[in-house]
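Below you will find the structure I want to go over with you.
Only a single protein chain was left out; the remaining protein chains are all shown in position.
After this line comes chain A, so read on.
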Amino acid sequence: MPELSKMKKPDVKVVLLGDMNVGKTSLLHRYTERKFKDTISTVGGAFFLKQWGPYNISIWDTAGREQFHGLGSMYCRGAAAIILTYDVTNWQSLSELEERFLSLTDTANHDCIYALVGNKVDLTDPKAHQSQDSDVASEDRTDSEDMRTEPQLPTPPTSPASLSGVMLQKQVTPEDAAALYGRILRYKGLDETSSQPAEKMCFETSAKTGYNVDSLFEALFDLVLPSILRQRNENQESPTVDLEECRGSSNKRAKSSCC
């Protein structure tokens, strides 16, 4: 098999979990494509490969629909980081994380890190209306809907607020999220003192405006690096896995954060 055809072996796996409609696909779009566009409810899971400096990070964007519930643990197998996503305007989406999604993470790595992400803060917090990223125009919704499905409104507005500019009631506070984070650590049997603190692992984001999206992914990628290094060491002993050497990619986003 020629060299070229080898799949860039992912060094590490990151999984997005959370109820349908909370914005997992939108977050990933925002991060990888720098825009907010119409989405279709995900089927199964979608696999993406992201270059992070010399590393290949695989990201699984999973479907939140109950229909695909049973697959979650498969996507999570061997994960180094799991992004548990909820919608700040929807309390139910937070409790679903605990009731439905947490158990799926049992197949993740034992040192897997967990991030709690409250998306759609643009609906509740004026501050989320500016993205910190300079390259983001905040309302660049593109209309690249599937032509075969019936034409649609640009997604039935999740809430009237997105149209009128009226702020919505926030149903989940950062404190709620931090409390859940504590329960997750306990569920995992992890020691709070030796784990990442809640302040560091709970995020509020807006895929729509881009608010906090890069910080989320970048912080996570930085945190999973030890996991990558450990895996590389393990892999050196196993001849079956062929590692592709870093090909000096000049990813501008690699920054100094990659050791």
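Just so it is clear, a contact is a pair of C-beta atoms (placed from the backbone, for glycine too) under 8 Å apart; a residue touches a chain by one contact, two chains touch by 3 or more; residues count from 1.
Please note the rule applied: contacts and distances are computed from a predicted model.
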### Message
Missing chain, UniProt name, options "SWR1-complex protein 4", "DNA methyltransferase 1-associated protein 1", "Vacuolar fusion protein MON1 homolog" or "Fuzzy planar cell polarity protein": which is it?
### Response
"Vacuolar fusion protein MON1 homolog"
## Note on the structure
Touch with the missing chain holds, among A:66, A:175 or A:192, for A:66
### Query
So that we can see where the missing chain sits, which residues of chain A does it touch?
1-2, 4-7, 20-21, 32-33, 40-48, 61, 63-71, 74, 144, 146-153, 156
